[in-house]
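Heads up: the structure comes next, in structure tokens.
Of the protein chains in this complex, one is absent; all others appear in place.
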Amino acid sequence: MIVRRNLKLKMILHYTWRQLAYYLFLSTSIVVLHDIYEIVIFNIPSYTIAALGTALAIFLGFKNDHAYDRWWEARKIWGLMVNYSRAWTRQVTTMVMSLDSHENEEIKAFQKTLVYRHIAFVNALRVFLRIKNTYNKDQSEMFEDDNTYADTKPFLSEEEYKIFCSQDNPPNYLLQQQGSDLNLAFRKGWLSDYRFVKMEETLVDFNDIQGMSERIKNTPLPRQYTFFSRVFVLIHCTLLPMVFVSELGWKTIPIALAVSFVFLALDLIGERTEDPFENRLEDTPMSSLSVTIETNLKEQLKESKINFPKKYEPENGIVF
Amino acid sequence: MIVRRNLKLKMILHYTWRQLAYYLFLSTSIVVLHDIYEIVIFNIPSYTIAALGTALAIFLGFKNDHAYDRWWEARKIWGLMVNYSRAWTRQVTTMVMSLDSHENEEIKAFQKTLVYRHIAFVNALRVFLRIKNTYNKDQSEMFEDDNTYADTKPFLSEEEYKIFCSQDNPPNYLLQQQGSDLNLAFRKGWLSDYRFVKMEETLVDFNDIQGMSERIKNTPLPRQYTFFSRVFVLIHCTLLPMVFVSELGWKTIPIALAVSFVFLALDLIGERTEDPFENRLEDTPMSSLSVTIETNLKEQLKESKINFPKKYEPENGIVF
Amino acid sequence: MIVRRNLKLKMILHYTWRQLAYYLFLSTSIVVLHDIYEIVIFNIPSYTIAALGTALAIFLGFKNDHAYDRWWEARKIWGLMVNYSRAWTRQVTTMVMSLDSHENEEIKAFQKTLVYRHIAFVNALRVFLRIKNTYNKDQSEMFEDDNTYADTKPFLSEEEYKIFCSQDNPPNYLLQQQGSDLNLAFRKGWLSDYRFVKMEETLVDFNDIQGMSERIKNTPLPRQYTFFSRVFVLIHCTLLPMVFVSELGWKTIPIALAVSFVFLALDLIGERTEDPFENRLEDTPMSSLSVTIETNLKEQLKESKINFPKKYEPENGIVF
Amino acid sequence: MIVRRNLKLKMILHYTWRQLAYYLFLSTSIVVLHDIYEIVIFNIPSYTIAALGTALAIFLGFKNDHAYDRWWEARKIWGLMVNYSRAWTRQVTTMVMSLDSHENEEIKAFQKTLVYRHIAFVNALRVFLRIKNTYNKDQSEMFEDDNTYADTKPFLSEEEYKIFCSQDNPPNYLLQQQGSDLNLAFRKGWLSDYRFVKMEETLVDFNDIQGMSERIKNTPLPRQYTFFSRVFVLIHCTLLPMVFVSELGWKTIPIALAVSFVFLALDLIGERTEDPFENRLEDTPMSSLSVTIETNLKEQLKESKINFPKKYEPENGIVF
Partner (left out) sequence: MIVRRNLKLKMILHYTWRQLAYYLFLSTSIVVLHDIYEIVIFNIPSYTIAALGTALAIFLGFKNDHAYDRWWEARKIWGLMVNYSRAWTRQVTTMVMSLDSHENEEIKAFQKTLVYRHIAFVNALRVFLRIKNTYNKDQSEMFEDDNTYADTKPFLSEEEYKIFCSQDNPPNYLLQQQGSDLNLAFRKGWLSDYRFVKMEETLVDFNDIQGMSERIKNTPLPRQYTFFSRVFVLIHCTLLPMVFVSELGWKTIPIALAVSFVFLALDLIGERTEDPFENRLEDTPMSSLSVTIETNLKEQLKESKINFPKKYEPENGIVF
């Protein structure tokens, strides 16, 4: 997620220079052919591109609206993660209890296990989601973040960590473990039937959070829309200098380039925003949210501030 | 669902060549009539089609927006299927229990029955939804997937499978069976009153998933919109070469064809996206989701990895 | 609901011929006055109607988007009816029970009463909603469906049916009766406190379904929008031939008619789609959904297939 | 809420004559200055207003879409009021009970108190919401409805009514009273712990209904949008006759007036629709819904039809 108000030119050119070079070359060629060699074959009236306007507006509007919707839904999902993480911790610390004061220590340790395993779940899901999709692997990125399952190690017992790493779906394994522990607490009498079910409901919320994230991760915006929007922007911007050249002469070059850049940017922004879990600068800020969650939960466990993770600081105006 | 970033020309032509041939013929005829035989009757000013722009934009925007909404809702519904399948399995394994350790084996078998019947339900619903609607049967498809009720056989007892096949609504039958088994567990004391109701609530979620899928399957986008959008694109693109011909001459042919293709594509993409359960390449990826669910659930049952289904691999960039 | 892919010309003309006749007469008159009598007073430049474009797009887009939203919401509501009907039946058959096996017959009969009364509720609500609003009564319809309260008779006791018919709000009466029966079951010990409340919650879902349907039925799209969209389409299409006449000559007639038809269709489709419970061909398919529900519920009650209602078959490509 | 299909000219002019007079005067002046005194300073080319089109479309579309959303949300909220009122009454009559048949009379009276107090709540909320906001007070209205707290008197005990009138937030007071009565019923043994909580949940739904209504009432559409849309329509329509005058001559007057009226109407309709609780003809029909609720609830209490309120009849095609 970008937080600085102004984007740096360098960052913009990193992602657009190839196309801009093409449009520069194209409009220069057309101007040269038209004005110097007087080849008028590329000269077309303005209403030809006007006819494309409607279709282009629908495609580009579509792509950007739905890309943003995906991005914002991803952020909402991880917002729920924050909310329910806090709720889960409160429930663990206030609803799991024993009326026998001898068990106090045992209960405390048990509560800590449930909360730490949850922190592990949050980090595990982040790592699970940040594995790049094959169709996004070939793009070179200016900024990336580190994400490995080892981040969950401090929050799991050694044995659990080993099994965890061998699973097909590691985050789901942790939820299953939480369920087993609730079952255990119920059998020990630390949870009534009713509180057991209530806490299971909170686990279902985490199932939802994981599943909704996976949905966005594994389902790209329909390619039929994104592919054609790219193609039609190309067609439209290729026709642009042909429309401009007869009246504008050499001014065609800067103006066609400027207008092309606008359409190019519109298409590219949609393209970059649509996948919010690809370890890129437009990502949902899962790393910083993980830090927030860990801090909040440890505070709720009344741990000393020394144990808190380091505050997350944006670098280059980017929050991962 | 298409996952590859670029569509293949062959795939595009498979669905558009007939219309493109028409537009090629049309614009060639008009150019020939106008330039060679000097028949100017087809020559019309550009503002005639501009007047159509508004209406066309509304129709095409409408069709594509709502087609996508249907598609994305379908994907959301099946995302819920993933989430609740995992939750159901956790609930089965942690909430159905006996305090009498002699019943351990029996409980385990019972839990497996409930989970396997759920896998059967997932596959049954997929097959039920993939039966083509009569009004979609006449379209020839490049890619299709196999879907038969036999896929559910390994997950049901022989007797249950037989009754299942004879039902008017097979997936609903399985939910009814799950309900009966919960009733049984309650009578045996394996479920408290409260946990019984909680698990019944999860079954209601599956009712919702099935019903929402059926709604999208059985209710086409209002024909009044899709029919007229097709007709008005035809009118608009038929007028295009008449507008272009006087100024553009033979250049009318490539440019009218290009612009017509853009509108054609917009209309066709909407048409193809609107029905997400028709066993076509744009489908909700129910086959791959079924595999994911089966794998996750078996992992939650702690089955050996040998029993897991084969990983789903996209073919031709398509996930069914 | 229309299911056939192509609309019939006859159907389209039934609803538009009056307006088309007006536009035909109008454009012919203008062409005659302009070309033959050389009266140029009706000749106006094209940017006058361009200035109307923005406003017209907003009005027409508004009307169609919200008409569709109403229609789709109505369909969603009746989708919920399907889902919860199945859930209700499962709950009735698995959650109402007696541990005393002597009561088995009595319980069965009681369960059947609850399910049959629910089928009556579904049909009652359909009939209740299909009573035409006074402001829609003067439109002549090509196709209509029969809906009378007598459809509920087979599912109610004679006495209940009589009271039912005398009520101000018959469907709500049935829900009240369901509540009374749950109270009875609770007193008899067939329902625990907890299961009683759970089933009452399902009744609240039916309250919601009924209330949401009534909301759409009784609240038209704000007239300020639908009235002015009709008026402004009229103004726009009346100006059209005046813009075309000077350059197009007699070609004004077919082209103005075609363009007018597009706008006319856009407005009319919105007008027809906005009220989904008026016993018209664009209606929410409540009749066919009622048949589906009855079949599903009887199947869940394990009744013989002979008792099932006849499958619903679309006539003329229309499902009511 | 307006229900008649066609608006009366008188009603339209009541709200627009001032602005129409201005535009009539303006365009006449410009035509006179231009054609008679030959002052061409006001003559501008058409693309100057075309450049405004984009911005105007966004502003007007924004205003109308969100005004409608507010209006429709208000209607949905009051739809929930209908649904939950029926549910509350059913819950009161079936879930509050005593196993001691001596208390039958007492229970009946108690149930009636709870239901009548709820009718009072519905009416109280209506009156509370219809108090005009200070910034809407200076508009003169053609139609208004009577709303006073005295409407709740028949449904409350005398003492309760007195306290009710002295409260800062009267409807909220009634909900608090309902809660106290549930507490009482619980202490008397008429409600189990579980049913107590269930009914409290229904009260939370009423909190939501009240709070959501207050949100719409007290938060106008952001003034930055509504103010500028008014200003920009004024700028746009003031430029219109200057664009038309050179080519259209005296025809400028009717055509500029017609086009201005369209934009004026668009802006004004948004302005009127945005506040649905101001005792105006576009209001959410709370008065008629209150009558419906009272009738339904009395029917559920099996009261005689004589006690039912008079059916609500629309006057002048308006339902309040």
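Order of writing sets the chain letters: A, B, C and D. Residues in each chain are counted from 1.
As a working rule, contacts are C-beta pairs under 8 Å (C-beta built on N, C-alpha and C of every residue); 3 or more make two chains touch, one makes a residue touch a chain.
Remember, predicted model here, so these are calculated numbers, not experimental data.
Put simply, the missing chain touches A, D once the whole complex is considered. Residue-wise, the contact with the chain that is not shown comes from A:N83, picked out of A:N83, A:Q139 or A:N316.
Checked against the full complex, the one of A:F42, A:Y135, A:Y161 or A:F308 touching the unshown chain is A:F308.
Remark: the omitted chain is touched by one listed residue; of A:P171, A:P222 or A:P285 this is A:P285. Note that of A:M95, A:I163 or A:V231, the residue touching the chain absent from this view is A:M95. Across the entire complex, the residue among D:E38, D:E105 or D:D168 in touch with the chain not shown is D:D168. Here one chain is not drawn; of D:W88, D:F110, D:F155 or D:F232, the residue touching it is D:F232. Seen from subunit D, the chain kept out of the figure touches residues 41, 44-45, 47-48, 50-59, 61-62, 66, 135, 167-169, 172-173, 175-176, 179-180, 182-183, 187, 193-194, 196-197, 200-201, 203-204, 207-208, 210-212, 214-215, 219-220, 222-228, 232, 235. If you put the missing chain back, the residues of subunit A touching it would be 1-7, 46, 49-50, 53, 56-57, 60-61, 64-65, 68, 71-72, 75-76, 79-80, 82-84, 86-87, 90-91, 93-95, 97, 99, 192, 194-195, 198, 240, 243-244, 247-248, 251, 255, 258-259, 262-263, 265-266, 269, 272-273, 282, 285, 295-296, 299-300, 305, 308.
As a convention for this text, only the chains that are shown with their structure count from here on.
Discounting subunit C, connectivity by touch gives the groups A, B | D.
When subunit A is laid over subunit D using CA atoms, the rotation angle comes to 145 degrees (nearest 5). Averaged C-alpha coordinates give centres for subunit A and subunit C that are 40 Å from one another.
Our note on geometry: subunit C versus subunit D, Cα centroid distance of 25 Å, whole angstroms. Within subunit A, contacts with two or more other chains are made by no residue at all. Taken as a graph of touching chains, this assembly is arranged as a line, each chain contacting the next along an open chain of partners. Chains touching one another form the pairs A-B, B-C, C-D.
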